[in-house]
Structures are given as structure tokens and as C-alpha cells.
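Only one protein chain is missing; all other protein chains are in place.
Read from first to last, the chains carry the letters A, B and C; within each, the first residue is number 1.
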Amino acid sequence: MTKTIRKWISISIAVLAAATLSIAHTPATLAQEGKTLTVRFYDDPAGYDPANIFRIENENLAFNIFSGLTSYDSVTGEIIPDLATSWETTDNKTWTFNLREGVQWQKGYGEFTAADVIYSYERILDPDTASPYAAELAGIVSMEAPDPYTVIIELDAANGNFLHTVANYHQGQIVKKEAIEAAGDQVRWQPVGTGPYYMDTIDVNSQIVLKRHEDYYKGPAPIETLLFNIIKDEATATIALRNGEVDLVMRSNREENLQTLEAEGFKMNTVENYAAVIKVFNAEYEPFSNPLVRKAFAHAIDYEAITQAISPSLTQPHQSMLLPWMDVYTDDIPVYEYNPEKSKALLAEAGYPDGFTFKNLGTSAQGVTELQQFEIDFLSQVGITMEMDLVDTPTFNQRRNAGEFELASRLLPAVNPDLILFSFLHPDNMVPSGFNGARYDNPEVTEKMEAARASADPEERLQLYKEVQQIVADEVPYLPVYSSNVFWPGKPEVTGVNINYLAQVNFWEVDIEE
Amino acid sequence: MNYQAPLQTALLEVQDLKTEFHTDGGTVTAVDGVSFAIERGERVAVVGESGSGKSAMAMSILRLLAYPGIVAGGKVILEGTDITTLSERKLNSIRGRIVGTVFQDPMSSLDPVMTVAKQMIAPIMRNLGLSKDDARAEAIKWLDKVGIPEPERRIEAYPYEMSGGMRQRVMIAMALSCNPQLVIADEPTTALDVTIQAQIVELMKTLTAEAGAAMMFITHDMGLVARFAHKVAVMYAGRIVEFGPVDEIFANPCHPYTQSLLGTIPSADMVKEDRLPQIEGTPPDMKFPIKGCAYKDRCAGAHDRCAVEAPVLDSRGPHHTAACWLPKGLENTKSLKTEKTQRKLRNDNTEPHVVVELNELRKHFVSNQVFSPSKSMTVRAVNGVNLRVWNGQTLGVVGESGCGKSTVARLMLGLEKPTSGDIFIAGLPQMVFQDPASSFNPKMKIGAILEEPLVVKNVGDKHSRTEKIQTLIRQVGLDPSYLSRYPHQLSGGQKQRVAVARALALNPAVVVADEPTSALDVSVRAQIINLLADLKDELGVSFVFISHDLLTVRYISDQIAVMYLGEVVEYGPADEVFAHPAHPYTRALIDAVPVPNPAIEKTRTNAPLSGELPSPLNLPTGCPFASRCPMVTDRCRAEKPILPPHKTSRQVACHYAQ
Amino acid sequence: MADLSIKSAATVTPGLHKALAAARRNPLITNIKARISLFILIPILTLMILAPVLPIQAPLETNLRALLESPSLTHLFGTDKMGRDIFSRTLAGIQVSLLVGFSVAGIALVSGMIFGTLAGFYGGILDRVIMTIVDIFLAFPSLLLAIGLVSVMGTGLIPVILAISLADVPRFIRLQRSQVISLRSRAFIDAARTVEASQYWLMSRHIVPNTIAPMLVAGSIAAANAILIEASLSFLGLGIMPPEPSLGNVVRDGQLYLEQAWWISTLPGVVILLIAIGLHFLSDGVRELLDPRSRK
Partner (left out) sequence: MADYAVKKFFQLIVTIFGVVTLVFFTLRFIPGDAASAMAGDTLSGAALENLREKMGLNEPLLSQYLSYLKSLVMFDLGETLTTRLPVGGLLLKALPITLSMAIATIILTVTISIPLGTLAAFMAHKGRRWLDNGLTGMAMIVDLMPSFWTALVFLLIFSLTLGWFPASGQLTWEDPWALVQRLALPVMVLSITQIATMARITRTSVLEVLSEDYVRTARSLGWSELQVLFRHALKNAALPIATVIGLSFGNLLNGTVIVEFIFTIPGVGNLLINGINSRDYQMVQTLIVFYALLFVTINFVTDLIYRTLDPRVQF
């Protein structure tokens, strides 16, 4: 009897203890149950198939649904392990990735293995997929999986930036064969990945719902449900945040709204230097073929004053094609301070003492931007007349891609410095087949870039890239003018909104404080 | 007609009634101190030109004036009570119950989206306190009384399903259905054809007499007055200028205006050499205060006193009053303001020859129904007309509206293409249109309007054309200064003069005048008729004069053609046709025309032509007139009479022509 | 009697009488609505014309030292985010907007006149073809039609004008056609036909002159509407492109600063309102002047 009682008591205690323990262990998870974050989404969803994904807002969702072999640190922007726990290469040609074990696919598609990696890359390379990102993986000669947790990839040439290629972005995102086949032609609407959130429902006109992937390898995210509400109008979005209808605004891009929100005590989550804006001088157009003219142009405009006036929060002057947080970035390059006298002198030296007239390609949707109005003002003071060549957006893209312009601008959002430099400076990438709109072809630069890419020695690579940046900054085929910052204003209690240099937020890190 | 002196208080007594319209352009005094009385059972006619204030006066009695009109002064004593001070609510119990009203335009005076039943039954229930079923029975009874066939069925009809005459009968039934003591009828027959007019007038006369109701009858037609009224009030410029028993007024008019009005009507015994007496000028603008007698500018007898002091109504005999400084008015009505009272008939030595000849003329309008051709409808507007006009003569064409007379005119002018038949015209036809308002391009000055035919036809040079239009404008009795005016600056009569001038510009062989006087006021009508008659004599131009006004047609025409349903039923010399109508329809038309002479009217049988013009969509196979003819036989229904020579100069399409 | 009153006035002050008579001859001045419209429009137009010589900043000139300033004597309507003078931009915008408004009205009027007259006068097949095309265009809600056309032709002054007028043209054709049809049966046309006037003569002398007035009324309303449609197109990024100011895009730009700088969009908005009211009153005035019932 006593024994039984004792037994009962001990059991009860054990149970209680266990209960207490479990309570002590899981208060966070219990509190997290049912947390919902409402985020403003600013355009119509365009689909989430990594092989055919476009535009940052869609890529941001894919970033949270899928994983790559590597990923980017939200704060530093460094390459960090993701599905691959480690990797080896000796020559930048043969890459061996050691994969994480026990990673679970969303929606019950089982465990992630090396076969998924090979399938994903082959799918991108398959002409039937018609992925615009196929070129990124074109250097792959062979892929092998000696065991389920190892992938060996051989490239046709050395590529020191291959870790960017396999990062959690576009072609680098790993998909599941069974899920792709099950979705048929609706792949873009039924993404299945290994990331922290899975796609729950999409109403293409109003809302996207992401749910926490409970088996995410880093553990479940703090927030269970992410509601992305589509609000296109900036003013409405701002009012929605101020009204408490949304918790977080994805990319607020109007200076006046930012000021209002900041004044009202909202948290201004931001990343600086997310992307550089460059002027592309068409070297086939006569005055711009002369480096002196390009330098004169650079000295003529006070971008510092302009960015301060137009949007001090969203922009700052910037002098390099690469961004400060990139590993190969150097600030040891020639810069062009605002100096109209020098500009005039350079123009005279180049044979244009009275200046010249050129056309700047722009979209009629934007019209003459505020920046361009200031540029017109400044250039006119050294005798250069800037006219606007305004066309509708699709034509603009078409002509810019084909290189049919005298001067155009581009935003460089890529996170991969190697990709930026190769795309814009290598003669193989000359328009219309690539991004080299300046028709830049300097054998010395080409050689250094190729050497850098092939080099397995980080020091050597850095040195080569530094030299490339110096030469380019001296010859100014492109003129970097400013870099932009990204804001995701949110309620003060929303934490962990770390915007990475792809302007993306890893929602696994985001939480709502009580 | 048994007029008796009142034994008790008058049913309605109006004292010094004043009505004003406050418009943006100033205050118009439409009624300027009118006083009169109506006894029980008495029929009083109020006559006057448009703008004389007669309608405004009638509407003022029950305060039915629309904004901006207001009753500005005076008393209206109905059965001993002054109703000008009554509240709207109390007045509403008088409207309809004690005073019923019949309005001018039957087309617009009934609610188009409500059935007759809905419009009639509710007031009966309210005013007589009947149940719905009883009220309905009462309404049907009245519809029957006013001569609406199948009233049980017709009561559920919408107004648009009825003809104008039928609608006016419904209006009368509505006005009488609550047994009013007084019926105010505002030009109730003006919009109707002459035969229908006769029916309606007869109806109102009988029904009010039956019910013992008094009636105030507003009209501009002196003939109707003679036929209808016990007493007459003549209004001019917002005032009553003469008031008295009907026989007195006609036999012994004392006011120059009354005298002239009576004179302007062509009478049956008038000879063609006599010019119609006419009243010159136009009535005054009521926006401005009138100093002295309002009629002085148009009065042949005006003298100094008239310019400073307005005469008031003054006794001229038992119950007869007139407002004129002259006790007898104009001594001689022939001395009206006209230069000559007789015209010389032109003695043309040329052989009489035919200027216009119409042979078997037909015009059918076909409305196509694409998806069901069986429903296609053919309107036979002109259905085999043969007519001739000789040089220097006038052919009068008469008939009810819808008989095809205007279509004949348009065919002659080439404005419509005939379906079959020939038109022969020796020279150019020209036209004077009915509506002076739309006859001219409002953007052109009179000079340009008169010059246009010359320019189009390339006649002469600029200089000779200018001379020509000067001549033309003088010919029609206007000053050349009018050449630089716009049409809207001219009065209706002046416009018709210009229209005549334009018609003469190219020296036409024939001028077709389509109801040229029907849009004009009585006093102006005579001016135009005289002008046409003078021109015919002076220029030897032939005229085709189309009208429903038989007296005028008789006066102006040499030949008359009577049309019925697209056909000519009688044709012959004007006087002869008038004196001895051979076709029953002609006879009925002539009977229907009221004669401005109460003595004659009393002797007339007044059995108006029954029925209405059948639709030209489904013409009867036999005689078109069979459905309304008093002497119809089976032969008429089966066999169509043609227009055979009758006597020597006449043709009558009737099997039984006398 | 009318003569009497004028006579008495004349005897008192012959000078005044003459002036009054002269005023009466100019109907635009006698009509009260027309008077209000002129009272509104003339100062606006004067300022617009004088804009280049007024001591104000040029409409496109930026000023980094005067951003978002509230209205003052130097900047009557304040400045915007780029330090541009709103007053000056408004005046320049009036120019562009009126150009849009009047061009649209003009195009709609002329083509409405031509096709409407042809369709109404000749009838038959020609009428059917024209009216079918008109029906097709009328099947689009007007803003949608303008949006569609601007996306085809691109943005800018001329495409905007064409797009808005194309949406208006069918309406004008209809109006003109119905006018012509009702005129066609008027007696004065018959009168001219009896002297065998040519069809050209009938159209040019009789029909067209009598249709102009209502078309002008419709035109001035269309002009006011065009200014507003341009504003809506600007809002959707399809109107006159910045920095070129139109009243529409000045208001649109300022709308973003409604909380910080209400003047940027409010004051030009009031100007749009005034112009549109002026045009409406002008059309009302014209309507009343041309209405025979209101004439004496």
C-alpha cells in the first residue's frame, strides 16, 4: 500500500518534473505558437521556380523557401555554409562539397541528399527548362556523388567565385525532383525547398502565406506564419504600417515616407551600400570613346550634394563598381572630386572646348528623374548638354541590353564581385550578348580577371582584382555615381530584420518581441 | 342660350386680379387688374391673342401658376369666399372638387407613364369619398359619357395609346368627374383638328349644361366663341377691354380691338375683291409699364388722351362694358389701318394655261423590319392624287392633319421623291413653310437669306442682287433696314413676310404655302393673307395654299381640293364647293367650322362628324371615308369611288354625290 | 414699350446709353456666367502669359537651399523637394494643361464635325460604317481607352493629347451627327433645297454653322475634362512626364507630401479647379447666349 503510494508519488513527481522541465525547456516555443508577422509585399508575385525567378521581392521569398550549398551571412555578407557543411578545392576547378546530414525537405519529401544537388543543377542546364541562369552553371564538366553526402563538381576552368554560384540564389537553390515533377507546369507556384519556411497559399492578387518549416535543420523559426500582403502604393503602405495593419514594410523607397516613419518611432531596418548605380558610357559614341571626356564628365557633377538633397537616407555617393563589403573591394583607386574647372580643362584637352550634346537613355515611366535634372544642371555648367531619350520601360530594357544608347545607367545588384567585373568588363560579354555596354576591351584587364578567377591563392586573387579596379577607375568605362540603401521599416517589436546585401531578409532570424 | 340675369351671388367673382412673373429680365405683369363675374351655369369665353394674359389669368384663379408666376393682388371670390387668402391645403380641396380644369395640350397634359385608371380613380376617391370600386365605376361612367368607346377596356390604356381627341375627352372626363361647379378650359381645342374640335366643343357644352356647371372658356377663335359662350371677355395686354353677352359683343362691338378682331376673320359672304381688314403692329411688351391705353399704337381711333390715360371698363349697355374713350369705338370697321380696302382683280389676257399638273401621284413610306419582313409597314401618305393649277390662280388644299396635304406640297417642291406618278411644273416651284421659327437659318441675316436663292442659281452680279432683294423686301411690305437683322429679331408675321419674299426671289411659276398662317396670331394672320392675295394679283404668280382653316382657304382660293387619307375627294371652284359641297366629307368639314356669328351658329344643326381619321397604315378597301360617313352603304365599304367629273368644273369621289 | 425705356435712359445720360448699348452688343459681357468665367480665366491666362517675365524662379530651376519651403513672398506657392518654385511650375503647368485641354477639344471638335456631318448628312452605308467604328470606340470606358493608347504610343505631350482626344472623338461624332440629323429636316434646309442648292452648299452654309455652338459648349467641357484625365494619366505614370510640369503631375508629385507640405499639391489643385470652373461657366455662358429662348 505504502509502496504503491510511494510509487504513485514518485511517478507523479517524475511526471511533474518532466512537465516542469519541458515547460522550462520550451517556454519560447510555446509562446511562439501562432505568431504571425504581416509584411507588406510591393508587387504581384511572379513565381518561385529558382530556374525562372525574377525580381528581388520574389527572390527574397525563394531565399526563405530554398537553400543553397552555401549562403550569405545576413550581416557581413560573407559566404557561409548552408546545405554544404564544408568544401575543398585545390585549383578552383574541382570542388568537393560535404553535405549536411538529416536535412528534411518541406511537405514530407524526405531527406536531402547529393542526388538532389545534381538534379537541381542538371535541371538548370537542361535546355528544356530554358532557365536564363543556365550560363552560370555552364562551366560544369561533371558532377558526381560518391556517397549521399558528398558532391564533387568539376569545372572546365578555374573559378574562384564558384561558391557564389552555388549560394542560395537563383541557380544555386536546390530543388526536389519529385516535387518538381508533381507540380508539372505549375512549378513556379508550388515551390518545395529545405529552407525555414514553406509556401502555404498564394493569392496572386492579394496575399502570399508562408508557414514555418518545422523540420528546418537549424530548428523551427520563431514566427509561425508570414503573411505577405500586396500593397503597391507607397503612400498606402506607409499608412498601413502607421495604422498597425502590417508589421513590416518590405522596401520602403520614398524619402518622405521614411522621414515620417522614423519620426513616429518605427524601427528603420536598413542595409547600406546594397547596390551601386553606374553610368554606362557607350565607347562607340564619339565623345565618350575618349577617356578624357569621361573623366571630365566625372568631375562635372557633385553627386555628394545631389544625393544629400534628393534622398539622404536612401543614397550616398559611391566611387567604385564594387561595394565596400565585398572581399575583393579596394578603395585604393583614383577618385573624381567635383571640380568644374578641371572638367572644362579636360574637355578642352580632349578637343571639346565648347562641350557637346549627348542623349541619356531613360524610361518614360520615370521620366526625367530628380537625379537627372540635377545632372542636366551640373553638366550644362561645363558646356555639356544632356538630352533625355525617353522610351517606355520594355523598350528601355531592350535597347539597354542591346547597347543602343549613348549613355545609360545600371544598377549593379549582384553580390558576386567576380560576376560584376566579368559581366561588365570582359569582351566576351559585350552587348548585345552580355552586359558590357561600354564595349570595354582592355587585354590587360581581361588577362588579370581571368588569372584572378583561376587563382586558388586568395592573396594573389585580391591583388589582381585590386589592379583591375585601379585600371578601370582610371579609364572610367563606367562611372559609379552612388550606392543605394534598403529600408524595411517595421514596428519596434519586430526584431532580427537583417537585410543582407542581396536586399533580402532571412525570416528565420526575425521574431516579434512581446 | 337662355341668358338670364343673376338672381343670387355670382359663382365666381374676380376683382382687380394682378399676376406677375418675376423673371431675370424683369417683372412681367401678365394680368393687370382684371375684374369680372361668372354666374352659376354660365359659359364665359375669354378671348385674346397669345400674350394677352388670358391663360395666366385663368391659372391665377386657382393659383396653378408655375414659378416664377405669382398672384400679386386682387381677390378671387368663389361661392362667397375669397380663395386668394386660403392655404394651399384648403385650396387643394377646392381644386378638382369645386373647380375642374381642362388644359390646352392633350398630348402633354396626361401623365405618360400612368394608365388612365390610375390618373382618374384616385382623385374621384378623394374628392367624392368613394371606394376604389365605386370610383372606378364612376370613372368608367364618365369615360362613356365623353364618348370613349369601350371605356371598361380603355380605362386601362396609357395616354400614348390614344389619339389627341381621345386624350382631350379623358381630360374632360377627369375635370368633370368630381362634379365641379366651375370648369376652366384653357384653349381645350386649339391643338385639335377642326372636326374633332367640333366634337369636343359640343361635348363640353352638353355635359356642363347637364351638370349645371359654369364654364370659363379660353380661346382665340371668335367662331368658337359664337358657338359656345353666353358671355365674352376680350383681353388685351393683361386687361379686359370689353365684356358682355355674346350677341351684344358680336352685333355691337364697342372696343376698337374687338371690332378689328371680328373684322379680320374672312366671312362667308366676303368677296375676293375685299381686302381683309387687318390690325397693324404687335402687342406691347409686358415687361415695361404701359402708359395710357395699351392698344393706342395699333388703334385707328387713337387720340391724345389715349397716350396719357388708360380707359377703364365702362358701361355700353345692359351687362356690356368696354374700356375705350370712344363710346362706339371705331365708327366704321372698314376704316381700319389699311391703305386700300379693295384690290383690283388682275385681268389677264393671256390664255389660261396649266402651271402645275399632278398625275396619279403616290408617295408611300415603307418602314422595314429586317428580322420579320411580314411586319413591314407601308404608310400611303399620298395615294393617287391628280391636281392642276392654272396660271395666276390659287389652289386651296384642305383636309385634316394626316390627310397627306403637306406631303403633296413636299412632292411638288422635289423635297420628296414620288413613289409613282408624274409632276409637271411649268417653271420653278417655291415654298412658304408653316413654322416661321424654323424657316430661316438663324445664323444668317435677312439680306443673306433673300440673296441665297440668287447666289445658288447664279443670278446676276452682286450689285443687281442687292437691288433685287431691296425690291423683294419692299414688295412684302418691310423696310429694307430689316435686311441687316437676324431672323430672331423679327416677329412671326414679319418672318412670314420674309419667307414670302424669299419664295418670290427667283420669279417662280408657283408658290406653295403650307399652312403659312397657322403659327400666327389672329391679328397678324390677316396681314399675311392679304399679302399673298395682293401678290397673286400683282405678279400673276400661282399659289397652292394648304390649310385646315376653311374660311381662309375659301377666301383666298380660286379652286379647292379637299383631301382625305391621301386622296382628293372633292375638287372644284372655291365658292361653288363651299356653297354646295358635294362630298359628305366636305360638307362635314364646312359644318364643323364655327362661324363668328352667334345668330348663325344658333341655327346650325351642330351634328359634328363622328369618329376620327383612320390610320393610313390599314386603309379600308372601299371608300376611305366609309368609316365616318353619315350616309355610308355597303357599296361604299366594298367599292372605292373614283374622282369622276361632276357637273362641269367639279370632281367628287363619292358614289352618292349630290 | 422697349423703345420708351431706352429713350428715357438716353435722354438722361447719352454717354451711358452708348456704353450700355455697346456692352449689350457684346454678349459675352452681358451674360453673367460668361462674365464670371472671364473674371476667372483672364487673370489666370494673363499670369500664364506673363510668367516668363515675372520675377520668379524658372519652373525647372532647382535650388538646393530652398527645399520644401512653405508659401512666402518669394515663393507664392512654396517650393518642392527639389527647391523648385511651385508658383512658377503651376504657371508653366497651366500652359501645358491648357495646351492639352484645347488641343483635345480642337481635335475632337474638328474630327467630330467632319465625320459627324458626313454620317448625319449622307446617312446610309457611310453612316453605318462611321457609327459602327464609333460604337467600337465607345465600348471602352474612356480612361481605359486613354491608358491603352498611351501605352501604345508612349508618354509625352502628343501621345497624351491624341489618346485623350481619341476617347472624345466618338462622342463628338455622335453629338454632331444627331445635330445634323435634326437640322436636316428643318424648314430652312428644305428652303435651300427647293432652289437646288448643292450638298456642299447645304453643309457649309446651313448645317455646319448651326452646329458649331453646341459643339463649342461640348468642347469647353471636353477641355476641362482633358485636363483632369491628363492628371489621372500622370498619376498612373502615363501622362506628361516630369520635370515638364503639367497641372496634373504637379498635383500628383505633391500628393506624396500632403502631410509634410500640403501646399505643393493643394494650391495647383485649386488652380485646376478654377480653370475647370471657368471653362464650365464659359460653356454655360455660351450655351445661354446661343439659346434663342434666352435671347431678346
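The definition used in the following text is that a residue touches a chain if its C-beta (ideal position, glycine included) is under 8 Å from a C-beta of that chain, and two chains touch if they have at least 3 such contacts.
Quick caveat, the model's predicted, so the values are computed rather than measured.
Please provide the labels of all shown chains that the missing chain touches.
A, B, C
Among A:210, A:231 or A:296, which residue is in touch with the absent chain?
For the chain that is not drawn, the touching residue is A:231.
Who touches the missing chain here, B:123, B:277 or B:641?
Final answer for the missing-chain contact: B:123.
In the full complex, which of A:395, A:463 or A:498 touches the chain missing from this view?
With A:395, A:463 or A:498 as choices, the missing chain is touched by A:395.
Decide which residue listed in A:177, A:267, A:410 or A:466 touches the omitted chain of the complex.
A:410
Of the residues in chain C, which ones touch the absent chain?
132-133, 135-136, 139-144, 147-149, 151-152, 154, 224, 228, 231-232, 235-236, 248, 251-252, 255, 258-259, 265, 269, 272-273, 276-277, 280
If the hidden chain were put back, which residues of chain A would touch it?
Listed in rising order, the touching residues are 40, 44-47, 54-55, 130, 132, 135, 185-186, 188-189, 203-207, 229-233, 235-237, 239-240, 242-243, 245-246, 391-398, 401-402, 410-411, 413, 429, 431-435.
Which parts of chain B are in contact with the chain that was left out?
That gives, for chain B, the contact residues 62, 64, 66-68, 88-89, 92-97, 100-101, 103, 105, 108-114, 119, 122-123, 126-127, 158, 160-161, 171, 174-175, 178, 369-372, 375.
Note that in this section only the chains that are shown with their structure count from here on.
Can you identify the chain nearest the overall CA centroid, using each chain's own CA centroid?
C
So how far apart, in whole Å, are chain B and chain C when each is placed at the average of its C-alpha atoms?
47
Using mean CA coordinates as chain centres, what's the chain A-chain B distance in Å?
The mean C-alpha positions of chain A and chain B differ by 91 Å.
Could you put a whole-Å number on the gap between the CA centroids of chain A and chain C?
50
Okay, in this complex, where on chain C does chain A touch?
Its residues touching chain A are 60, 62, 64, 67, 81-83, 151, 154-156, 237, 241-244, 255-257, 259-260.
Mind listing the chain C positions that touch chain B in their complex?
1-2, 4-5, 186-188, 190-198, 201, 205-206, 209-210, 292, 295-296
Would you mind writing out the residues of chain A in touch with chain C in their complex?
My answer: residues 234-235, 254-257, 259-260, 305, 309-310, 364-368, 370, 373-374, 377, 390-392.
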